[in-house]
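Complex shown without one protein chain; remaining protein chains in place.
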Amino acid sequence: MTVLRGRGIAAVNYPTGMNLGGDPSQALIHSTPTGAFMIVLSSTDLGQGLRTVMAQIGAETLGVPMETVHVDTADSDTGPHCMGTFASRATHRVGNAIIEAANEARDALLDVAADELEAAPEDLEPDGEGSIRVVGSPDRSISVTDVALAAHFKHGRTISGRGMYMKPKSDVVPETGEMDPDSTEAHACTVAEVEVDTETGRVRVLSLRSAYEVGRAINPALVQGQITGGAWMGMSHALYETTAPYYPAIDHGPTDFNHYLMPGAPELPEISAEILEIPSVNGPFGMKGVGEMTANSPIPAIANAITDAIGVQITELPITPEKVLRALAERDGAGDAHVS
Amino acid sequence: MAANARAISFELNGESVAALAKPLETLQSVLREQLGMTGTKAGCRQGGCGSCTVHVDGEPTLSCLVPVEHVADREVTTIEGLGSAEEPSPLQAAFHEGFATQCGFCSPGMIAVASALLERNPDPTPEEIGEALAGNVCRCTGIAPIIAAVEDAAARMREGEEVRT
Amino acid sequence: MVQEYVLAATPEEAAELIAGDPEAVVMGGGTTLMPKATLGELNGRRVIGLARAGLDYVERNGATRIGAMTPLRALGEIGDVPGLAEAARSIGSWPLRVSATVGGNLLAPPPYGDLAPVLLALDAEIRVAGSGGERTAPLAEAIEAGPAGPGELLLEVGIPAAAGSVSYRRCARRELNAPPIVTVAVRVWADGDEIVEARVAIGAVGPRPLRVGGAEAALSGSTGDAGAIDAAVAAGAAAVEAVDDAVASAWYRRRMTELHLRRAIEAAVAAERG
Partner (left out) sequence: MSAEPGRRAGGGNGKPFDVVGRTHERREARGHVTGSTVYIDDVSYPRMCHMKAVRSPVPHARVNGIDFSEAEKVPGYVTGLTADDVPKNVYTILCLIGVEPDEENVLAEERVRYVGEPIAVVVCETEEAAFEAAAKVKLDLEELPAVFDVEEALESDAPIVTHWGTNYFVYEGHHCRRVRYGDAPAAREQADRVISGRYQLSPIEHAPVEPTGCIAKPEADGRVTVHTNTQAIFFSLDNTAIILQCPPHKLRFVGGTVGGGFGGKVDVIVEPLATLAAMKTGRPIKYVYTREEEMQVSSTRSASRLYVTDGVNDDGTIVSREVTTYHDAGAYSRHSPYGCTKHAANAAGPYTIPNVSVDVHCVYTNRTPSSAMRGFGVTEASFALEMQMDRVARELGVDPWELRLRHAYRNGDDRPYRKTTEDATLVETIQAAAELAGVELSAELRAMSSDDRAGKGVAG
């Protein structure tokens, strides 16, 4: 048995958001009578952690404890419009909308607190722990709950805010392709190491080491979750997945998880990542969309590592053991052949 | 309910239950549709994703492949019987705190298999955990966080044992 | 909806029910049939179940007798029948092996049915109940004819005490829980340097598992030398009718058949030499 080793790299960009038809999302925020904050959206959580991240952005902007901020998602009767969760856009669009809504709600909160504390609103600040205090006078403060109660039952005011973020539509100039297709771009660079068994054609991915530039990791564990899951999915796309194993023929399409192959635990490579944070100009707290990109750089990095190992490029996905064996045969028969 | 339905009784999460089942109705269907135990998921109904795994007499079992007649008078444990939000099992706590769940659809099945593993092997290697979970599909996490969570849960359970003894 | 699900309480009752209703669907562990039931494909059918028929047993008495309803999970615990536990554990996942049975695996359409090559290499026999009573047949013959016909019930697999050394190899795209591309089982027994006899069985490549007589003949009487192994591999490669499916093409299956057959023979010979 001969095992060849190879290393490959790939560097990619990934746009945040989209340009078609305008790309808006809205958020509404209001306080309950006792000072909990409801963020109402029609956005969806696919498992990436949208609700958690939106609560963080809301709590940070309002200046109230995270646990008093609730996120209600995806009821068209109550939630304002959102284009949807795709195109690595949700955190960027909805996060910006929440910042706007939270600023308005916070102004209302401070206005009422100012009346209660007999101070000017601009002299007040939330302490992040459930109270509003007068800057420089730590003994003069009032709880958010008391402010909310006063707003509801004494002042007849709502503590609420409306937020909207829209990337205006960018029509493409048909002759030149001039357009503004996104809001910002995240980046990734992956270094893959592989072993190729020249008798079976099997590729073993030993490691995927990547740097991801994400603007700002609003919740580092959730970003890491996208990275680990994305690296696995990218590896899966590179080596295993297809709905048409005999493309372009449509025969023998898999219909179950046994035949739609994805790597399992024994196939897992060592996955390590460095998260860089260089704030974007327009993302909430500088963030960039990271959800989709994490699956992209592993694919060409693995393909390039296979080339490094066997000396010939295989340029059709997925790179199956059969394609590896055929490429090796062609290489040995026809020199440094390009095999697809 | 059709005339040829039959009453089947079994023990579910420690309590006796009875269900009127259609012939060859799956345990999965009886749990979800009749008994309201919707923690047992239906990801493929082909035996291929593991999201419907429950314990039958302590063995991890794909409830989409088992006619409910086969569990008559036997003990069935679902995710609801393995712990609760108030009192999560060490596995549930480890999955929660270790970010081993994203969309969450595979989690009940993963935890069902992992708990059967830890009952038999309190200190499994990552390879043994991976082998036990080979029939459970997760599309979100990349598997590694799940294996780490099972290791973490095993450690918590061993520490718990030490405290008690 | 299924018309009726009848669970036989004894092997005799099962055989009687099946013989009395050849139209009925016979169900073992359910891993193949339950997804069909879910899709309504058994609607209106009468289903005879074997789960309570007393066919879940492993008896040891020199020979090993395994009831057709023995789950693969239990087979995976049998440590001293060479290759058997290894083959059983290579199939599916742990929860699947709790439901999947020996009989079901022997009757499963390819590429499933990983037990057959090992059982063939071990000279297994099957016992079948039919309208004319019980019969016993070598597995190799039974596979040619179809292990259990309409109205018949597969009762048991018998494995004689096996001489020699066994090597089992399973090639799949993924290490665990993946459909096989090829499954190979080889048994050789030697007297000194000479291989007295050999069994070579291949599964998952084509329409049915098979014993390769030409390969066995090439090895028998040889010293397991390179020439004999080359001849055996060539015979094996010639015998298989490789098919395309979602995980491998016929081309790749043939390549892997040659490779894994060679490796299995080499391993069995090496093991027999100690």
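Read from first to last, the chains carry the letters A, B and C; within each, the first residue is number 1.
Definition applied: a residue touches a chain if its C-beta (ideal position, glycine included) is under 8 Å from a C-beta of that chain, and two chains touch if they have at least 3 such contacts.
Keep in mind the model is a prediction, meaning the values are calculated, not measured.
Shown chains touched by the undisplayed chain in the intact complex: A, B, C.
Residue A:T243 is the one among A:S137, A:T158 or A:T243 that touches the chain not shown. The missing chain, though absent from the display, is touched by one residue of A:T73, A:S141 or A:T200; that residue is A:T73.
The missing chain lies against chain C, touching residues 1, 37-41, 43. On the side of chain B, the interface with the absent chain consists of residues 32-33, 37-46, 48-49, 51, 78-80, 83-85, 88, 91-93, 95-97, 99, 101-108, 111, 137-140, using the contact rule stated above.
The working rule: only the chains that are shown with their structure count from here on.
Viewed as a contact network, the protein chains are fully connected, with every chain touching every other. Innermost chain of the displayed assembly, by C-alpha centre distance to the whole-protein C-alpha centre, is B. More inter-chain C-beta contacts link the pair B-C than the other of B-C and A-C.
Listed for chain B are residues 46, 130-131, 134, each touching two or more other chains. Residues of chain C found to touch two or more other chains are 176-177. Residue ranges on chain C touching chain A, taken from their complex, read 171, 173-179, 244-249, 251-252, 255-256, 259. Residues of chain C touching chain B in their complex: 1-5, 7, 27, 29-31, 34-35, 37-38, 42, 47, 49, 51, 73, 92-96, 98-99, 176-177. Taken in their complex, chain B has these residues touching chain C: 2, 4, 22-24, 26, 45-47, 50, 53, 56, 59-62, 64-67, 69-70, 113, 116, 130-132, 134-136.
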